[in-house]
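What follows is part of the complex, with its chains left where they were.
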Amino acid sequence: MHVVILTFCLAFRGNKMTSYQTRKGFWHEAVALEGAVTLKVIPSVLIFGILSSVVCGAASFIKDHFQVSFELDISVFGFAGVALGILLVIRLNAGYDRWWEARTLWGGIVNQSRNLIISSITYGPENKTWRDNMVRWTAAFPHVARHTLRSEPLSDEVINLIGPDAASNLTASGHMPSTVAMQIGELLQTATKQGELDGFAFMQIDRERALLIDHLGACERIVLTPLPQIYSLKIRHFILLFLLLLPVAMIPQLNTIWWIPILTMLIAYPLLSLDQIGVELENPFSTANHSHLPLNDISATIERNLLSFLHLKQ
Amino acid sequence: MHVVILTFCLAFRGNKMTSYQTRKGFWHEAVALEGAVTLKVIPSVLIFGILSSVVCGAASFIKDHFQVSFELDISVFGFAGVALGILLVIRLNAGYDRWWEARTLWGGIVNQSRNLIISSITYGPENKTWRDNMVRWTAAFPHVARHTLRSEPLSDEVINLIGPDAASNLTASGHMPSTVAMQIGELLQTATKQGELDGFAFMQIDRERALLIDHLGACERIVLTPLPQIYSLKIRHFILLFLLLLPVAMIPQLNTIWWIPILTMLIAYPLLSLDQIGVELENPFSTANHSHLPLNDISATIERNLLSFLHLKQ
Amino acid sequence: MHVVILTFCLAFRGNKMTSYQTRKGFWHEAVALEGAVTLKVIPSVLIFGILSSVVCGAASFIKDHFQVSFELDISVFGFAGVALGILLVIRLNAGYDRWWEARTLWGGIVNQSRNLIISSITYGPENKTWRDNMVRWTAAFPHVARHTLRSEPLSDEVINLIGPDAASNLTASGHMPSTVAMQIGELLQTATKQGELDGFAFMQIDRERALLIDHLGACERIVLTPLPQIYSLKIRHFILLFLLLLPVAMIPQLNTIWWIPILTMLIAYPLLSLDQIGVELENPFSTANHSHLPLNDISATIERNLLSFLHLKQ
Amino acid sequence: MHVVILTFCLAFRGNKMTSYQTRKGFWHEAVALEGAVTLKVIPSVLIFGILSSVVCGAASFIKDHFQVSFELDISVFGFAGVALGILLVIRLNAGYDRWWEARTLWGGIVNQSRNLIISSITYGPENKTWRDNMVRWTAAFPHVARHTLRSEPLSDEVINLIGPDAASNLTASGHMPSTVAMQIGELLQTATKQGELDGFAFMQIDRERALLIDHLGACERIVLTPLPQIYSLKIRHFILLFLLLLPVAMIPQLNTIWWIPILTMLIAYPLLSLDQIGVELENPFSTANHSHLPLNDISATIERNLLSFLHLKQ
C-alpha cells in the first residue's frame, strides 16, 4: 500500500509541467556560456583568425613586391553571403524538423503506451497476472526503444520489469523492440483465444501496438539517415571559401590592416555556430549533443504512468 | 424545462462566431499599448541605450588617448543581420507552429468530445443514467486536461460534473486525464457487456476516446519541450553581440555622436520584440503569456454543447 | 421526369470546371481596380503622406532654429525593413495557410457527403423514404455548417430540404451541425436495428458522418482563432514606426524636400497592402472579405450532387 | 494468349522508370527555348521596354522645360523589391504545392486502384464475370476523373471498358466519378449478399473505393479554387508600379539614357517569368499549361496494370 502511494507521488511529480518555469530572462541567457556550442566553435574561429592574418600578410607581400592589388568587389560577398544563408537556413530548418519530428514520435510512444494499457485493463481479461504482464512488457518498450536508438546495452530498468531471463532472451533476439511487440501480441492472442477479449477491442489495442513499431521505425530512420552528404560538405566548402576570401576583399576598404583578422573572426563566429547547431539537431537521440531529447525521463514517466493505471484498477 | 431553455440560450450565445467582429482598424491597433510585449521589452531596450553610450564613450576615450580608431565595416553588420534574421525567422515560425498546433489539438478535443457523445447517445443504451454519466465524464475531460496542462488543482467545474468523491479519487490518481479516459472506457465496456452497444459502434466511439488521449499527450509534448536550448541561447548571444558592436560601427558614419544610442535603441526595439514574441508563443497554454489559448472558454463551450446534446434526446 | 432531367442539367452545369477560363491576361489584371484592397488601403496611405509632410516640416524647423540635423543612417532602415519583411511574410503565409486549410476542409465536406450518400444508397435499406431522408439531412449539413460559420439564420434552402418543423427544432438546438449529424446517426441506427444495414457498411458510413463533424469543428477553430494579437499589434507598430522615421532618414539624401511625402506614400502602399491581404485571408468565411470562400456555391453543388445520386438509383 | 503477352509487354514498358534519363545537361537546358514561358513573357517584356522609353522621354522633357528633376532614391526600390520578392515567393510556393499535391492525389488514385483490384481478385468471388466487371469499372475511374477535371467528353477508352450503353448512362448522370464509384459499390454489395465476400475484406475494399472519391474531390478543389484574387491582382499591380518607376529612379544614375529601357527589360524578364510560372503551376490539369500533369499516361498505366492483374489470376 505504501508502495502504491509512493508511486502515485512520484507519478504526480513526474507529470508536473515544470519545464517552462526554468526559462530565464533575456540578460541571463544572453551571457550564458553553458550552451557549449560556443566552446566547440571557438577553436575553428581562432583558426580562421590565424588564416586571415596569413592571407593579409601574403596579400601585402604580393602587393609590395609585384605591384598586384587584390580588388575583390565587396558586392561579390553579398551574393556569396546570400547563397550561404540559403544553405544554412535549409540545413537549420531540416535539423529542427528532425528534432521536432523525433520528439513528436516519442510523444506518440507515450500516447500509444497509455491507450494500449487503458484499453487492455478496461476491456481485457480480469486476470491479475495477465494485466501485470501486459503493463510490464508495454512499460519495457520505451526503455528498449531508447537502448536500441542509442546502441546501449539493456538497463536494469528493463530487467526489473521483465525479469532477467526474458531480458537475456531479448538481448539475443534480432531486433529488440519488435520482440517486445511480439510479446505484447502474444498476450493479446492468449486473451482472445480464451474469449476474454472482444474482437473489436482486440483490434483497437493491436492498432496501438502496431503504431509503437511505426514510431520506433521512424526514429530509426532519423538516426540512420543524416542530411545528404552533398549538403554538409558543400556548406562547409562555402564557409571555408567565403572566410578565406573575405580578408582579401577587406584590404582596400580598411586603413589599419590589423583589424581584418578580428573582423573575420566576428563573422566566422555566427556562421560556424549556425553550422554547429545544424549538426547538433541532426541527431536528436545522441547524448553527445547538448539538445538531445530527454529519453530517460520520458521512458521513466511512461513506466510510472502505466504502473499507476494498474494500481488504479485493483 | 426552464433550465433546458436557458442552457440552449447560453450554448447558442457561446457558439456565436464573434471573435472577428472585435478586430479593429489599422490606426487603432498601430498605437495600441495593451499588447504588453512592448512593456516587457522596454527595459532591455533602455539598457541597450545605456550600454551604447558607454561603448561610444569608451571608443572616443581610446581614440583620443591612443590614436586607435575603430573602423568596423558596416557591411559586416549586413551579414550578421542576415544571420540574426535567419534565426529569428526560424524561431518565430517554430513558435507560431507550436501555438497553432496546440490550438488544432484543442479543436480536436472539441470534435472528439462531440462525436463521442453524439455516437453514445445515438447508438448507445437508452438508459438515462448511463447517458448522463457518459456526458458528465466526457465533459469533464477538457477541464481536467486544462488543469493538467497548467498544473492547476481541480476546479469546481469538474466537481460539479462528476461529484466530490470521484473528484478526490481523480486527484489522487497518477495521470488525471488517463483516469477520465479509463472511466469512459468502463462505461463503454458496461454497455457492450449488457448487449446494448453494438461492436461496430463501440469501435467508433472507442476510437474517439483514444484520440482524446492522443490530443492531450501532444499538448503535454508542447508544454514539456521548449525550443532546443542551443537556439534560445545562441539567438540572445547574437543579439547581444550585434547590439554591442553596432555603436562602434556607427562612430565613423555619424557626425554627432549623441545620435548613436537613440539609433541603437531603435534597432534594439524590433529585435527584442521578435525575440519576445517567439518566447511568448512557445508555451501557448501558460496564462502568464498574452496570447495564450482561451482554454477556459473552449472547455466551457464543450461542456455546454455536450449537455445540450443530452437534453436534445430526452 | 422533367424535374430529373432539369436537375441533371443543373448538376452538370454546376460541376463544369470553369474557374480558370476566367483568369485574364497580365495587363488586364495589372490595371484592375475591382480588388478593393486598394480602396481600403488608400486612406491610410494618404494619411502617411500627410504625416510625412508634417515630419519634414518639423525637421526643417528644428534644423533651422536649433542647428540640430537628423542624420538617421539609411542602413538602419535596411535592418528594420528586414524585420518588417519577416513579420509580413509569416503573417501572409499564415493567412494563406488558413485560407487554404479552410478550402480543404470544405472540400472534405464535399467528399464526405458524397461518400456518405453513395454508401447509404448502395449498402443501405431499399426503403425509398429512408433514402430520401438520408439525402435530405446530409444535403442540409453543408448549408447548416455555412450558416453556423457565418452566424446567419437558417435559409430557405434548409427549410426546403428538411421541412419547417425540423428546421425550427434545429434552430432551437444548441449546436446545429451536431444536431444534423445526430439525425443522420439515428437514420443509420434505425437501418441497423432493422437488419437492413450490415455492421461493416454501418462503420464505413458512420466514419464519414464523424468526419463531417471533424471538418466543421476545424472550420470553427479557424473562425474563432485569429492570429495571436501580439503579431497583428506588433506588425502595425513596426509599420507605423518605420514610416514615421523614414522621412527623417531621407532628408539629407534628397535635394528637394517635397519629394519625400510622395516617396513615403509609394513605400506605404505595398506595406499596407500586404498587411491588409493578411487580414483579409485570416477569416476565409466572412462575406465582408473579398477573397472569402464561395460557400454558397459549394453547398448548392453538394445538394445537387446528392439529389442526383438519389435519382440515379430509382 | 497472344493478347495476354502483348498486354504484359505493354504494361512492362509502361512501368519502366524512364523520366530521368531524359534530363539533359546544364548547357543544353540553359539555352533551350521550348519551355515556351519565355515566348509568353516576351511581349510583355517588350511593352515594358517601350513604356520605359516613354517614361524617360517624359522625364527629360519635364526636366528641360520645368527644371524639375526626379530623384527617386534607389534604396526605395530595394524595399519595394523585397515586398515583390515576398509575394512572388509565396505565390510560386503555393503554385508548386498545388502542382505537387495534384500529382500526389493522382498517385493516390494509382495506389487505391491497385489495392482495390488486388483485394477484389484475392478475397472476392471466383466468378469470372464479376472480376471482369470490377476491373473494367475500376480502370474506368481514372479516365472518367480525367475527363471531369478537364471538362472533356467521354473518350473511347472509357467506352471500350464499360461498353457504349453504360457510357451513355454515365454521361447523363450528374457527377460521373461518383456514378462509377456507385457502380463499384454495387458490385461489392452483390458479392457480399451472395456470401462470397467476407465482411472484413469488404471493409478494406470499400475504404479504397471511398478514398478514390476523396482523391478526386481534392483534385476538383484544386481546379475550382485558384489563388485568392487579391494576390494575383496585387502582385501584378506591384510589378507594374515597380517597373514604371524604375526608369525614373535610374535617370540620375546613368549617363547614357538609352541604356534605361534595356535595363528595364532585363529586370522585367525574370519578374514576369516568375509571375507566369506561378500562373502555370496553379492549374496542374489544364493541357493549355506547359507543365500540366500527364493524366493520359497515368490513367493508361492504371488500366494496363489492372488488366494485367486480371490475367495473372486466370
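The chains carry the letters A, B, C and D, assigned in the order they are written, with residues numbered from 1 in each.
Just so it is clear, contacts are C-beta pairs under 8 Å (C-beta built on N, C-alpha and C of every residue); 3 or more make two chains touch, one makes a residue touch a chain.
From a predicted model like this one, the values you see are computed outputs, not experimental measurements.
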In total, how many copies belong to the whole complex of which 4 are placed?
5
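To be clear about the criterion, only the chains that are shown with their structure count from here on.
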Angle of rotation relating subunit A to subunit C [CA atoms, steps of 5 degrees]
145
How would the subunit B/subunit C interface be labelled, same or different, where same requires over half of its residue numbers to be shared?
different
Taking each chain's centre as the mean position of its Cα atoms, how many Å separate subunit C from subunit D?
23
Subunit A and subunit D, separation of their C-alpha mean positions in angstrom
38
I need the residues of subunit D touching at least two other chains; which ones are they?
none
Applying that definition of touch, give me each pair of chains that meets it.
A-B, B-C, C-D
Of all residues in subunit D, those that touch subunit C in their complex:
44, 47, 69, 71-73, 75-76, 78-80, 82-84, 86-87, 89-90, 94, 148-151, 172-175, 178-179, 181-182, 185-186, 188-189, 192, 199-200, 202-203, 206-207, 210, 213-214, 217-218, 220-221, 223-226, 228-234, 236-241, 245, 272, 275, 279, 282-283, 286
Residues of subunit A touching subunit B in the complex:
7-8, 11-12, 15-20, 23, 26-27, 29-32, 34-35, 37-38, 74, 77-78, 81-82, 85, 88-89, 92-93, 96, 99-100, 103-104, 106-108, 110-111, 114-115, 118-119, 121-123, 198-201, 203-204, 208, 250, 253-256, 259, 263, 266-267, 269-271, 273-274, 277, 280-281, 290-291, 293, 304-305, 307-309, 311-313
